[in-house]
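A single protein chain has been omitted from the complex, and every remaining protein chain is retained in its original position.
Entry: subunit A
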Amino acid sequence: MGRGVGSRSGGGAAQPPWHSLPDEVWEHAFSFLPAAADRGAAAGACRGWLRAERRSRRRLAVANCYATSPRDAVERFPSVRAAEVKGKPHFADFGLVPPAWGAEAAPWVAAAADGWPLLEELSFKRMVVTDECLEMIAASFRNFQVLRLVSCEGFSTAGLAAITEGCRNLRELDLQENYIEDCSSHWLSSFPESFTSLETLNFSCLDGEVNFAVLERLVTRCHNLKTLKLNNAIPLDKVASLLRKAPHIVELGTGKFSADYHPDLFAKLEAAFAGCKSLRRLSGAWDAVPDYLSAFYGVCEGLTSLNLSYATVRGPELIKFISRCKNLQQLWVMDLIEDHGLAVVASTCSKLQELRVFPSDPFGAGQVLLTERGLVDVSASCPMLESVLYFCRRMTNEALITIAKNRPNFTCFRLCILEPRTPDYITQQSLDAGFSAIVESCKGLRRLSVSGLLTDLVFKSIGEHADRLEMLSIAFAGNSDLGLHYILSGCKSLKKLEIRDCPFGNKPLLANAAKLETMRSLWMSSCSLTLGACRQLAQKMPRLTVEIMNDPGRACPLDALPDESPVEKLYVYRTIAGPRSDTPDYVQIV
């Protein structure tokens, strides 16, 4: 591109020699900075670097689709080959955001179609993706290779057919936990017979039937297929057939894993798995029948990732299985594993890095024997454990303190005690001491979710000690405004804060308004906020969008309401694009 004007800008002192280097040199240098944060820092050094960096940026991650307009993003980074865009706030996963909130992918697809003709990868998370979007993607990018849709909605199998038919160089079609309408469209058959480039196919979230013969032919001719995640509709015997056609598979999602027990089918499965020498990641197994679990035994030793969180298999069978998986790095299970099972995990899986334990019966009375004991055992014996998501019904400060002492290397610690405001079950005290120990010990903690009975004091500890914390989730905790104040005035690296059902009011929000601009977003619902404070906040901070959500049924214009009106849901985020224009009736921007 040649030398830019900026690099020769005047001034009395002689310019350092590197100022006369052409842009291509800088672009090449920046290609060695993989992390977007580092590239962003480089871009801030001087105009020359800004220009060189932005023109050579290949990967772009937009963590909040409303932080910038799609056109601006495309203009600023014209050479992007891979883009990831995220939409709705995280609490939308739990039903706290009513439908039709926004986060449409269409403007992004349209802008990309205009400005990024060489785009190869597109990833959307928590956004509304329509069939028209998918058709536009198929038509606009001649070298399109990777489509990843996570927790999205708004499209059907007809849109998928446009992708499979139109994207001749498709390598990855990865559909995770989306709501997809089944139009009985033959999306799978739309892959041309000459198409062989597929490496990843994940349709586990699709509800409908697929043509098995077509799938089998596809799997047979795609020699580079590494990841295959099937849906519930593929019966067990067909899984065995597929595996024989794709023995080099690295990641498998089995889909439904139940059938009447037949020794023939068992033998078939066992033989098929025995042939999969490269299998490292296993998931699916809905309703797994214990009899068939043992067909997997041949691959257990090679597994690094195991997701049995949809398998309603009881403890004893789980234990038999997991005790063979010595090389596991990632384990997702149901709480049916119980403390006893986690003790086995602790003694078997010395390389474990990530553990997630989900509740099998979240609203039930709680007969499962999973307690704090399980987590203590695992954190004591797994030296590489750094990420935990744990649903349980009871906890003690002592357990948390022990965990903190054993595992100072936690980067992600999410504890969810199912009953809100549950105290230490032995001392009846709040769990302040336990969580304080976690943040004091785990200096690299980036993500934290707290639960149980907590006072403002725990937030004082978090504010003071959690220097690297980027995301914090709080529910049913705290006593007063002080709690929120401690967080917003501390937590140097905080990016995302989400709060529900806490007695936090206006004062800490207004007192720390400037902090909000250093963060990506803030969510507060069922707290003690009033409209007046939100108005003040919006006025004080023009680069923040302050969104208020009312009951969808009650669409009363904001202007008419007095300052004292309570605010049920607040979502604040920084943006350079100004207020968005696609709000539904129940969302009002102050």
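FYI, a residue touches a chain if its C-beta (ideal position, glycine included) is under 8 Å from a C-beta of that chain, and two chains touch if they have at least 3 such contacts; residues count from 1.
Keep this in mind: contacts and distances are computed from a predicted model.
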Not-shown chain resolves in UniProt (candidates "Prolactin", "6-phosphofructo-2-kinase/fructose-2,6-biphosphatase 4", "Ubiquinone biosynthesis protein" or "Auxin-responsive protein") to "Auxin-responsive protein"
Only one of A:Cys416, A:Val439, A:Leu484 or A:Ile548 touches the unshown chain, namely A:Cys416
Of the candidates A:Leu225, A:Val289, A:Leu352 or A:Val458, the residue in contact with the absent chain is A:Val289
Among the options A:Arg394, A:Arg447 or A:His485, the absent chain makes contact with A:Arg394
Among listed residues A:Ala43, A:Val80 or A:Cys205, the absent chain is touched only by A:Cys205
Among A:Glu177, A:Glu193, A:Glu517 or A:Asp551, contact with the omitted chain is made only by A:Glu177
The listed residue (A:Val210, A:Ala475, A:Ala538 or A:Leu561) that touches the chain absent from the view is A:Ala475
Residue positions on subunit A contacting the omitted chain are 91, 93-96, 151, 177, 179, 205, 258-262, 286-287, 289, 291, 309-310, 312, 358-360, 362-363, 365-367, 391, 393-394, 416, 418-423, 425-426, 428, 449, 453, 473, 475-476, 500-501, 526, 528
